[in-house]
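Every protein chain but one is kept in place in this view of the complex.
Up next is subunit A:
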Amino acid sequence: MLKFDHVSKVYKGGKRAVQDLTLEIEKGEFICFIGPSGCGKTTTMKMINRLIEPTEGSIYINGKNILEGDSVQLRREIGYVIQQIGLFPHMTIQENISLVLKLLKFSEEKRRTRARELLALVDMTPDYLEKYPHELSGGQQQRIGVLRALAADQPLILMDEPFGALDPITRDSLQEEFKKLQRKLEKTIVFVTHDMDEALKLADRIVIMRDGQIVQCDTPDEILRNPANEFVEEFIGRDRLVQARPNIQTVEQIMNPSPITITGERTLSEAIQLMKHHRVDSLLVVDEKKVLQGFIDVEIIDQKRKKASLVRDVVETDIFTVEKHTLVRDTVRKILKVGMKYVPVVDDKHRLVGIVTRASLVDIVYDSIWGEDEMTKIG
């Protein structure tokens, strides 16, 4: 789909931003360029739509050398999303989304329907169409920024730290949303970031760059398992390498398969007895089919025991869960960063199958410390 053939870029003054880069990207692949600032990742990306012209070498899209054609035409066929979002403040959301279509001379009618369709992709209602960008939140604006890049159904999309300026929670949800979208629409995506978590989460392949050269180009798992050298190891960070231990992959493998549960029909005094018996401070509430309803903890019981007597009446339904096939490293990050004490694990029908607690993390770290020793002995 996209091929770099010995591409170099030398800026005025002799600074070599990219040196002899050769890389091939498959159709539908999600590629992340990552590296310290000044490593040439953005330059590499901008050469694809010729915002920066390469000094040497050639770039092929579907076998066609892009350096030979018309750059304006080329850019209309490539989506582009930037960190600063860059929505035009004097245009409505509808006009912003369908701007490329306007450049491609689509009829007004078609542009309108397309904008509506796209907005539905990110679960935004059509009444946003007539709003102006400054009336939207940062997260919503960047959603529109992404939609704009999808408007003309471009097969290739370039993204320059698109979620970098958003707050962590919005970023997280947008990343997930976007990954789903990408799988659904089967776009080829070149994504530049300096956030390793983001790259690990989104990419099919990660290209780690330093000083204009590729240090390692591989799948996230492979990079975590076999970092090419010291630099990569350093860049990924020790803790992520630990989390990515090969024998622990999904949460199913590390979870505690028998969490303490209670059903909604039981009374609060039974609940507190159960807690005391098992020496825990919260209980997961399930129904008779083991479908997770929520949780209660000792604080809730303490506050509400005068007003209610059944677990059902006080259950807290706002609960964060993970699917059993989720990778451990994503879950671990949530526990550590968001500060949750535990995460219930559910299957695809939202039935409770286990729980990951901080104690499970202790197991992982224990394994990684002693396990690594064993591995080095074997190696």
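In this text, contacts are C-beta pairs under 8 Å (C-beta built on N, C-alpha and C of every residue); 3 or more make two chains touch, one makes a residue touch a chain; residues count from 1.
Please note the rule applied: contacts and distances are computed from a predicted model.
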item: Chain not present in the shown complex, as UniProt names it (candidates "FUSC family protein", "Transcriptional regulator, PadR family", "ABC transporter permease" or "tRNA_anti-like"); value: "ABC transporter permease"
item: Sole residue of A:Leu103, A:Ala120, A:Ile169 or A:Ala359 that reaches the chain not shown, by the stated touch rule; value: A:Leu103
item: Option touching the unshown chain, where A:Lys3, A:Arg16 or A:Arg76 are the choices; value: A:Arg76
item: Footprint left on subunit A by the chain that the document does not show; value: 49, 51, 72-78, 80, 82, 84-86, 88-90, 99-100, 103, 132, 134, 148, 158
